[in-house]
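Every protein chain of the complex appears in place save one, which is left out.
To keep things simple, chains are lettered A, B and C as they appear, and every chain counts its residues starting from 1.
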Amino acid sequence: MKRHLLLFLCMISISVFSQELIDSTNVALIDTAITEMQHSGIVLNVCDTPNDDGTSITIKWDINDSLKGYLMDIHRIHGECDTAIALDMNPEKGIHTDNMVHGGTNYMYYALFKKDDIVKKTDNSLPVKAIGQWFNKERFDSFIVLLLIAGAFAWFIYLAKKGKSFYIRKIAGLDAVEEAVGRSTEMGKPIMYLLGIGYVTDIPTIAGLTILGRVAKKAAEYDTRIMVPSYDPVVMTTAQEVVKEAFTEAGRPDAYRKEDTMYITQDQFGYAAGVDGMMMREKPGAIFLQGLFFAESLILAETGYSIGAIQIAGTTETAQLPFFVAACDYTLIGEEMMAASVYLEREPLMLGSIVAEDLIKIIIVFVLIIGFILGLLGHGFKIGFFTDMFEWLVRII
Amino acid sequence: MIKGKGIPLAISFLTGTIIIIAFFIPHAPFGSFEEISLRWYSIIAGFTMLLGVDSLLRLHTNKIKRKENHWAYSIVLLFGFLLIVIVGIISTIRYGNAFLTGSGFMYMYDNMIIPLQSTMFSLLAFFIASAAYRAFRARNFDATLLLITAIIVMFGRVPISEMISPKIPIFTEWIMSVPQMAAKRGIIIGIALGAIGVSLRIILGIERSYLS
Amino acid sequence: MAISTSIWIWIAALLTLSIYSFLYKDNPFYKFSEKILVGISIGYTVSIYFHNTIIAKVWNPLVHDHNFLVIVPLILGLLMFSRLFKGKAYLSRIPIAFVVGTGCGMSIPSSFENLFKQVQGTMPQVFTIGNIIILIGVLSTLIYFFFSVEHKGIIGKVTRVGITFIMIGFGAAFGATIMARISLFIGRIQFLLGDWLGIIS
Partner (left out) sequence: MNIIKKLANIDRRIIFIVIAIVVIIPLIFKPKFPIVVSEPVQKAYDAVNNLPEGANVMISIDYDAASMPELQPYLEALLSHCFMKDFHPILIVQWQLGAPLGTQALEKIAAEYNKEYGIDYINLGYRPGYVAQMVGIGREIRTYFNSDYKGDLIEKYPVMNNIHNYDDIDLLIGLEAGATGQVWVQYAGARFDQRIVLALTAVSAPDAYFFFQSGQIEGLVGGMKGAAEYEILVDKPDMAVAGMAAQSFAHMLIILFIVFGNIAYFVDKRKKNKAKGGIK
């Protein structure tokens, strides 16, 4: 109640003594001699910023031609406290978000437009509160798609559990894993497995780790050393776990050597230099490059080529794929790498998830084709109905 | 129970699902969940760093102790490591912050790390040439396509092509913005789906080899 | 210009040359500078981690801001050290599970954004041959990534088109990168011949 009274008083004082108030509060304008104060004729529309956690307020306004070339300040009033939240803005933006508010408190805003000696002021806005939302409506489409994908996954995993078997097409690079490990063993050389310079929070690195599990198991079965020089310490510890478990699964826990999964350095080219040196000295017979690679991709792959190793690469970095294709024997392109662990393991539940991915792909193909036809009819032949349909489709996407 | 995979799998499931749910709920406390997780991750990584350094130092001290092949270079590595740490500490004491320009620490960074890094990086100029020479053979239809587009784009990027015909650079740009773009988009859509697949498999506990 | 007299330039130049010697073959000079780079860069990253993580994200919040939530990741981080103790190593799976779960959770929304952006980008507003080719390219590339059908018959033909697009794309990307890579070498040569030897200005 007290607060409302204060607010009321505040509003009265603003309307009655607006001239004085402005003069005394505008500390920011010390160097602008105010000779004239005019009314701007602009209304500030304030509202709670939608789809946020309740700590911001959006201020909007429509600029008119008489204010072209002006600079704009926005002030926030809270009780007796008048704070400038934006200075010297270009008013043509038409929108500003105040991110420094507390949820549930009433605020008012006004703006000043300045050019040379002229200062124009808006009226105070209506009081507004910031409120947090429980659902982000902008992400409704993502939500529907998530439900769709989760549904597809659940359905195919359910089918797999009921005993349905699924087909997976041949992936050449993965059939070569056995050959690569075998040849390394024959030559009595170790295998080198590089996870790139990603972190454990990167999906390609995680995918690389899952493939590592399968490859390490093969290596253990063939009784061949597997070296994993790492870029990130968390990746290193995870890789140690993976290799150790693979050796245990293969019934050779004694053959596991912790020091073969080692840390190099967390420096892109330092890592490349270290791994290159290691390749030259250890001369691995097979090199796997599975994970997130950037510019160092070709430095590693070319050195691997020069020592005559079989190389199987895979990454999701589209910019590096051409280099792997050029320098390595086999390359897993993008999604092939993500599906690799499923391919190597062929566990029914996992295969189910791959089929679910394919289902989504079919839906995308249809959406693209429908979009194309609508676009052709709407924009190509200018049929209004289809134009609207097309716009609608683009918008929901 | 505690030694098994039960608890870790539950943790993966919970963190994964909460972060996905938080994507749709801006309200506190969900709104800031992603940011908090990332900060926590960097703290965990900070500690794990010590494990990494421990692994490396142990590897090299062992090499030195056992006088394995090239053990002398391991001394160089340890020396480099200790040197920059000591210089860093001295710089921190002297300047209050080792990362100020002019500190010995930054001097080492500028004159040792940077040239070494950029020289390693520039090795690519050579490797890209030798990879092109070796890989671009017209073995079959695909390889021929790869080779021809690469040559056209390579040629279209240098001034000589413009003197022969101004249309060559334009055609090069077209290749980059049409067929190249199409292939890239297709691959990226696949990757996005694949990433969703990997994530769901892990969150749902179907794929557990990372914990194995 | 004359040959440089600065000791730092000499160090940088000799290190540069010893990395290049690797192009001939592995040799003591390369081994030396490789180990220097690895050693110094670890020291550097450790310093950065100490500065940005331990001090800024653990010590300051805990001691100055009394933000005790930091204790949770602190414990998770310390659990990683369980690996150093035989028989307790399984405890380190807990932080690993947390980190991997976080990564997976975050990747789903960001993959959505990527997906929507790419699909939307493929829907043409204007009808040019280029846009139609893009559509065909995207569709056929996408179909190449179908895993649950055998690539035979019509699907086989479409995936052939997909592979064609992929190969053209890779060739183009390869050719377009060469210039940037040669620039890197030019930069090093300018340093060697200019700053160090003073042959070029």
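Just so it is clear, contacts are C-beta pairs under 8 Å (C-beta built on N, C-alpha and C of every residue); 3 or more make two chains touch, one makes a residue touch a chain.
Because the structure is a prediction, the values reported are computed rather than measured.
Put simply, the hidden chain is in touch with A, B, C once you look at the whole complex.
One of B:Thr17, B:Ser32, B:Thr61 or B:Ser130 touches the chain omitted from the figure, and that residue is B:Ser130. Where subunit C meets the omitted chain, the residues involved are 23-24, 178-180, 182-187, 189-190, 193, 199-200.
The chain not shown here touches subunit B at positions 101, 114, 118, 125-126, 129-130, 132-134, 136-139, 147, 150-151, 154-155, 157-160, 162-163, 166. Against the chain not displayed here, subunit A makes contact via residues 71, 88, 90, 306.
Here is the rule we use: only the chains that are shown with their structure count from here on.
Interchain contacts join each chain to each other chain, per the touch definition above.
This structure's chain pair with the greatest number of C-beta contacts is B-C. With centres taken as mean Cα positions, subunit C sits 15 Å from subunit A. Mean C-alpha position of subunit B lies 2 Å from that of subunit C. The residues of subunit B that reach two or more other chains are 20, 23, 38, 41, 44-45, 48-51, 53, 56, 70, 113, 116-118, 120-121, 123-124, 128, 132, 146, 184, 187-191, 193, 195-196, 198-200, 202, 210-211, listed in rising order. Residue positions of subunit A touching 2 or more other chains, listed in rising order: 142, 146, 199, 201, 203, 206, 234, 237-238, 241, 264-267, 269-270, 273, 281, 318, 321, 323, 325-326, 333-335, 339, 354, 357, 361, 364. Those residues of subunit B that touch subunit A in the complex are listed here as 20, 23-28, 30-32, 38, 41, 44-45, 48-53, 55-56, 58-59, 62, 69-70, 113, 116-118, 120-121, 123-124, 127-128, 130-132, 134-136, 146, 184, 187-191, 193-202, 204, 206-207, 209-212. Across the complex, subunit C meets subunit A through its residues 19, 22, 26, 30-31, 33-35, 37-38, 41-42, 44-45, 80, 83, 92-93, 96, 99-100, 102-104, 106-109, 112-113, 115-116, 119-120, 122-127, 135, 138-139, 142-143, 145-151, 166, 169-171, 173-174, 177.
Across the interface of their complex, subunit B is touched by residues 8-9, 11-13, 15-16, 19-20, 22-23, 31-47, 49-54, 57-58, 69-70, 72-74, 76-78, 80-81, 83-84, 90, 93-109, 111-112, 114-115, 118-119, 121-122, 130, 133-142, 144-145, 162-179, 181-182, 184-185, 187-188, 191 of subunit C.
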